[in-house]
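Removed from the display is one protein chain of the complex; every other protein chain stays in position.
Let's look at subunit A:
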Amino acid sequence: MTPSSSIAAPGATPAPEEHHDHHPSYLVDGTTIKSWLLTVDHKRIGLMFLFWVLLFFLVGGIFALLIRVELLTPGPTIMDAMTYNRTFTLHGLVMIFLFMIPAIPAVFGNFMLPLMLGAKDVAFPRLNLLSLYIYLAGAVLALWGMLNGGLDTGWTFYTPYSAHTTTTVAPVLFGAFIIGFSSIVTGINFIVTTHTMRAPGITWFKMPLFVWAIYATSCIQVLATPVIGLLLVLVTVENLFGFGMFDPARGGDPVLFQHLFWFYSHPAVYIMVLPSFGVMSEIVATYSRKNIFGYRAVAYSSLGIAFVGFFAWGHHMFVSGQSTFAGGLFGVLTMLVGVFTAIKVFNWVGTVYKGAVEFKTPFAYFCGFLFFTVFGGMTGIALGTVSLDVAWHDTYFVVAHFHFIMVGATIMAFLAALHYWFPKMFGRTYHEGWGLVSAALIILGFNATFIPQFLLGNNGMPRRYYEYPERFQALNVASTAGATLLAFGFIIIAMYLTYALIYGKASGKNPWRSKGYEWLSESPPPTHNFVGPQPVFPEEPHFYVDPKKAEVPDAV
């Protein structure tokens, strides 16, 4: 028709493929390696992210076990002190930057967001692919640095130590900087997708709550990541060339580094945990068979958390010498985050209340999630109280707190999402019994690992120490035993999910009878997500008939 419109006619739908009565699923539409590596299909990109994220989770997990084995005895057990420092640094870096930040947005966000919006793809598909390779490039650089010389600063890179240590700081920092780019690109892509790609009928308040959560997360990613990007570059040149920006020996201010670092890294904890909240909102509605209680409150509280999350960073610096007034102010602002989180918790509980609960594997993870979030959040409130934090700061209490809330909640949500959407992604079902057994094992293992650490911290054991007095040993052994249990849980999951991938029964389109938009498409979906013309979604995303009442609950 026109000279340059070679890809598609300028119309609403891509050039219709004639004589086409069968739409292959995205999994088999193109089987060459190239068709995967160069794909622009958000679903394939999501799957590739899944592969890498799981691999890095394995790496981080192995290092976690090494740490726990080392701490089995008060003195040296399997490594020397320097190796220990490198091990916990590697563990933290890999888990935070390579697993937890991308885990849910890059895997399930990528896969589900367009489906949930009735879109054929994200707004910038090629940029999406690019973000995968940026992530990998950063990962390779960072891991290379960690294996060649290693890094012993901990994942927080505090100056002036990170400016002077002789270990290989620069490539790791620069790798983290590059990974940040991937995070920014993904965030921009999701925000634009949410704004521009919604199918007719999906207004802002008809979006699934998972979309809301991913949207809020993306806002934080876009706003916070540049600041840490700059900071990482500054520390890199500081370490390489002695620029002295944060080095007191040259007039610099290390506390300024901490401010800038936590300005990102506190919101970053919500980058990790907000997507989990989104996953849970989907799951709780589906398995309670009830419309989500207080849809708008849940949606807005995501934005609320994203917003106040930016003003709480100073609670990491109560003992850094900041003024008493600042300490008090940051303490109060920290509590505000708790308020927004509590709104969500009440709404989830309200949704389950009098619901017709189906206790499937994802729901089991929801229960674990609720416990970890409430318990972890409460300890956060306690830590936000300056006088208490002075005692607990940099002890195992803090380690237990952030593992409970960050790792506990994220892992619960990641596994819940993996099980919930497994049929959607692969069109197959897994063994429910094994699912429940491993969920129980993991939740148990988690508690067994970290509850002793709360006690250790409360008794005064500092974090990041290689040796400790005799009297801490019993609790450390308990913690290591819990970690072993946890590892078993993951091994079982890996086994039955791999089995399901190959031999699992066909799941059908919507095995959970969910009302989520993503289930309106085939399982697994075809390449452009929906067969036929632009789909229209008139209903609410969590629109279940209340089983206890005969009539339909009021739509929000």
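By our rule, a contact is a pair of C-beta atoms (placed from the backbone, for glycine too) under 8 Å apart; a residue touches a chain by one contact, two chains touch by 3 or more; residues count from 1.
FYI, contacts and distances are computed from a predicted model.
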Given that one chain of this complex has been left out, which of "Cytochrome C oxidase subunit III", "Chemotaxis protein CheA", "4Fe-4S ferredoxin-type domain-containing protein" or "Multiple sugar transport system permease protein" is its protein name according to UniProt?
"Cytochrome C oxidase subunit III"
Hidden-chain contact residue, picked from the options A:E70, A:D152, A:E238 or A:E282:
A:E238
Quick one: which of A:T225, A:T286, A:S438 or A:S523 touches the chain that's been left out?
A:T225
Of A:A64, A:L132 or A:I184, the one touching the omitted chain in the full complex
A:I184
Among A:E70, A:D121 or A:E282, which one is in touch with the chain left out?
A:D121
Using the touch rule from the top, list residues of subunit A that touch the missing partner.
2-15, 119-121, 123-125, 184, 187-189, 191-192, 195-197, 222-223, 225-227, 229-231, 234, 237-238, 241-245, 247, 250-253, 256, 260, 528, 534
